[in-house]
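Input: a single structure, listed below in structure tokens.
Missing here: one protein chain of the complex. Every other protein chain is in place.
Order as written gives the chain letters A, B and C; numbering starts at 1 within each chain.
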Amino acid sequence: MPTLGTIAVRVRYCECDPMGVAHHAAYVPWFEMGRTELLRASGLSYAALERAGVLLAIVRLDARYKRPARYDDLLELTTRVVGLSRVKIEHEYELRLLERTDGTAHAPGELLATASTTLACIDRDGRPAALPAWLAGDGVG
Amino acid sequence: MPTLGTIAVRVRYCECDPMGVAHHAAYVPWFEMGRTELLRASGLSYAALERAGVLLAIVRLDARYKRPARYDDLLELTTRVVGLSRVKIEHEYELRLLERTDGTAHAPGELLATASTTLACIDRDGRPAALPAWLAGDGVG
Amino acid sequence: MPTLGTIAVRVRYCECDPMGVAHHAAYVPWFEMGRTELLRASGLSYAALERAGVLLAIVRLDARYKRPARYDDLLELTTRVVGLSRVKIEHEYELRLLERTDGTAHAPGELLATASTTLACIDRDGRPAALPAWLAGDGVG
Partner (left out) sequence: MPTLGTIAVRVRYCECDPMGVAHHAAYVPWFEMGRTELLRASGLSYAALERAGVLLAIVRLDARYKRPARYDDLLELTTRVVGLSRVKIEHEYELRLLERTDGTAHAPGELLATASTTLACIDRDGRPAALPAWLAGDGVG
């Protein structure tokens, strides 16, 4: 299973606030998209996983905002699995600026934010459950 | 069952966009909140309704944006049932400015937006279903 | 200037509601993304336009929801300019299902929703303004 992946994110207008920058809450779904695409690269969709009764609930989120992202920025999010136990997965994230379109000066590759999250595996009734063996098996981290 | 209700809405920072006004997508959940509270005033929560297998899916939304709402504005939303058949409910909405806090001039009571929606009753598998008798029974509209 | 464009949209987890389908408010930013990419195809970003003091405010939104979109669905949104005056732009939208990943049966190409919007050109103080000549000039519709 791949333990690192990158996705491109285009900042939506509705994700930006009156300061003209992406609101800090908007980053949280981007991290989730990073996890989703990392899982897809392993050959499975989270949609199928959830349909099979395996749910992943977030129990911790830590985000550091270093530089603002602006409307229409093209960003690159790198997602990495840094810990994996029988019941939890830990990810780390790096969000970088790829391209800015509003005509202002910018530094491509600049680090905008970092984050880490912990997910816990639960069943449909919200009780802790073991991760599927194929997901937990190789003992990364 | 009451067919008209009002709620107060405080505009959240994250609902505002780089123009410094509430993004047009933010109004859509407010209309939903208006419907929820109107239902609650009839003695039932939509949460309980859904738990009983009665789902209301939106099939049409028409919104007219007349004047911008700003961050931290206190708004008044009036929601009205204007049509009710065995399988559908139609609502109309008026959104007015109650109070503006950023120190700029404003006209309390000013009409900011109007909207109308149509909801269809469906079951858990997404098939059309009849509205519960107590909800559809009095033939408003 | 191109008057028709298509974009792909992947339904985010956070855009879906307890019915397991995309919430109707989530479609509204997708329509905006369709407009943004249609403008970009003409060689200009909306970010640059806004930086030049040309703002486009939505005054009307009409959406028809026909079939639900589900988490992780890959959708195709077609955006079309259907009217253009000195101060307003009208768009129409068709949202279709391209690919479903949760293992359930589906009909690729199925029409999920249609919509239309009207945008008005305003200046930074919210006053009506004329569209830039290059945008309004060719008199589509």
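Definition applied: a contact is a pair of C-beta atoms (placed from the backbone, for glycine too) under 8 Å apart; a residue touches a chain by one contact, two chains touch by 3 or more.
Quick caveat: nothing in here was measured; it's all calculated off a predicted structure.
Residue A:V59 is the one among A:V59, A:V82, A:A107 or A:A130 that touches the chain not shown.
Take subunit B: the residues that touch the chain left off the picture are 10, 12-14, 28-29, 32-33, 36, 45-48, 50-51, 70-72, 101-104.
Taking the complete complex into account, residues 18-19, 24-25, 28-29, 32, 50, 55, 57-66, 68, 126 of subunit A touch the chain not shown.
Residues of subunit C that touch the chain left out of the display are 13-14, 16-18, 20, 23, 25-26, 71.
Just so we're on the same page, only the chains that are shown with their structure count from here on.
For the pair subunit B and subunit C, the fraction of shared interface numbers is greater than half, so the two copies use mostly the same residues to meet. Note on chain placement: the centre of subunit B and the centre of subunit C lie 22 Å apart, centres being C-alpha means.
Look at where the CA atoms of subunit A average out and do the same for subunit B: the two points lie 32 Å apart.
Looking at subunit A, residues 13-14, 71 sit in touch with two or more other chains.
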